[in-house]
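What follows is a single structure, written as structure tokens, with notes after it.
Here the complex is missing a single protein chain, while all its other protein chains stay put.
Think of it as A, B and C in the order they're written, each chain with its own count starting at 1.
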Amino acid sequence: MRFAADRIRAFSDGVFAIAITLLVLDLHVPERTAHESLAHELGAQWPSYAAYVVSFLVIGIIWINHHQVLDAVRFVDRPVLFTNLALLGVVSAIPFPTRLLAEYLTAGWDGSVAAAVYGATMLAMSIAFSSLWFVVTREEAALLHEGMDAGVARGAARRFGFGLVVYLIAIAVAFVNAPAALVLHGLIAVYYCFDQLKLPAEA
Amino acid sequence: MRFAADRIRAFSDGVFAIAITLLVLDLHVPERTAHESLAHELGAQWPSYAAYVVSFLVIGIIWINHHQVLDAVRFVDRPVLFTNLALLGVVSAIPFPTRLLAEYLTAGWDGSVAAAVYGATMLAMSIAFSSLWFVVTREEAALLHEGMDAGVARGAARRFGFGLVVYLIAIAVAFVNAPAALVLHGLIAVYYCFDQLKLPAEA
Amino acid sequence: MRFAADRIRAFSDGVFAIAITLLVLDLHVPERTAHESLAHELGAQWPSYAAYVVSFLVIGIIWINHHQVLDAVRFVDRPVLFTNLALLGVVSAIPFPTRLLAEYLTAGWDGSVAAAVYGATMLAMSIAFSSLWFVVTREEAALLHEGMDAGVARGAARRFGFGLVVYLIAIAVAFVNAPAALVLHGLIAVYYCFDQLKLPAEA
Partner (left out) sequence: MRFAADRIRAFSDGVFAIAITLLVLDLHVPERTAHESLAHELGAQWPSYAAYVVSFLVIGIIWINHHQVLDAVRFVDRPVLFTNLALLGVVSAIPFPTRLLAEYLTAGWDGSVAAAVYGATMLAMSIAFSSLWFVVTREEAALLHEGMDAGVARGAARRFGFGLVVYLIAIAVAFVNAPAALVLHGLIAVYYCFDQLKLPAEA
């Protein structure tokens, strides 16, 4: 059974928009009873701002890529719905490791654990995204728009291997230096801004 | 008076997307003043992760089924709007029993009470969903797409009885063992991934 | 300058869906350090559940009525956008007086103040909704669908006077007995379930 693809778009857009906007709830207003000046207290929160910016960029870029995958699709079927649900599950969880990293970034070994949890979430996201792409381009399901060759489309997926490797490296870096791992996640996000998914229709 | 069905979709999708994304707010970052290591503290939070995953799956599956019901519908009338509102009321409340269960899962009798509240919410959801189906397939209202036989569609509803029974069992299990009740809810959700609503158009 | 009406629908639906779903954040999980059993603690929270149900019903019904107003409209212009923004401002504020009422319902005079604030919010909502209707049916703006007579449509607005009076009464009742005022708000909501806005196209 195949469904038209528009309602999966609305629901996914909603989850992306909410997850990206909920990030702001983790920027905390310093207590008025703090001994230091507000300017000092705000400055001391830099890990929160750094984690906010990186996670915002990450969710924004996943949204743009997700946008492209669903634009290639004319129909969705049950396996697509469930794989998409798994991806949304990871995306909607991102505010939690973001919060965790913001709180523990400079806390030695605990900071490494927090950065590793963050990296593991990104790895799970990468796997879910790759899975969505494979499910969408199954030749026998014929979900793509006419004139799009599923075989060529699958070929575009070779780049997903890059995501897996790079997030595994980020997890390893977490155990060496947590702030360096956060910087690496920022760089990966910026990289993905420029190297986007190429779909066959664009060739 | 009948309305075109598209705006009820947008509103419902919004409520589903928000309810499913708000679940993440109940994953708490351990206090930095905790005596144990972060890894240990995170491990001790397993009831939160378990409740998160089950509730995410439950809301995701209700969304997919809801999707199918509204796809069968060409028009909605006032009874559909209000029954749908009741269903959304239960869905948007799900983060509360989820939080409750995450907090009390291992707390003996209080855990049983929490699991029973969780089960009762699922029962209410099941009843609201069945009601929506009955309201949508009222023959005299003629809300379905042409060529869909409301009588056959109602027949598909026999499976709703299963939902009622199984959630009543989950409530009973809650009083024996709260974690077992959560596992049962997870199994029911996985079951519903495979046994979906069959609409007449698919026959 | 007139705009097509569809994007105001998407934005409004989003605000309604979020406001109605945020209500759940005010259902608090009792502290595990509480002396009483969980069942007792949950029972003691009945004002939260009562306020939740009434506010959910209120926002749900405003959404349905708002739905009808925008269905009557082919174009929106700047005055409609701003009046709608004022209405959304009140709707998105509803979780605050709901929280307030849930916390103070049984607190004597403070409960009356909380119930009066709740009533004042409903009054503001009623005024904003009436204003939206008047702005939408301005004859010179020609925003309605063809064949809809703006004059007849404005006539339908006589019922808005009822809303103003009844919410003023609810504010007065708040100062006598706060729980009675909440019950009255529930009754008004149920009343509006049955007595909906009649648009000329339905005549």
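Going forward, contacts are C-beta pairs under 8 Å (C-beta built on N, C-alpha and C of every residue); 3 or more make two chains touch, one makes a residue touch a chain.
Values in this document were obtained by computation on a predicted structure and should not be read as measured data.
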item	value
Selected residue (touches chain absent from view) among A:17, A:101 or A:184	A:17
Selected from C:39, C:53 or C:117 as touching the chain missing from the view	C:117
Options C:56, C:104 or C:192, residue touching the unrepresented chain	C:104
Residue of C:43, C:89 or C:161 in touch with the missing chain, whole complex considered	C:89
Touching residues on subunit A - with respect to the absent chain	9-10, 13-14, 16-18, 20-25, 27, 29, 32, 37-39, 42, 52-53, 56-57, 60, 63-64, 67, 71, 193, 196, 202
Those residues of subunit C which, in the complete complex, touch the missing chain	1, 3, 7, 10-11, 14-15, 17-19, 22, 25, 78, 81-82, 85, 88-89, 92-96, 99-100, 103-104, 107, 109-110, 113-114, 117
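Operating definition for what follows: only the chains that are shown with their structure count from here on.
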item	value
Equivalent-chain rotation between subunit B and subunit A, CA atoms, steps of 5 degrees	90
Distance between the centres, which are taken as Cα means, of subunit C and subunit A, whole angstrom	36
Sequence positions of subunit C contacting 2 or more other chains	18
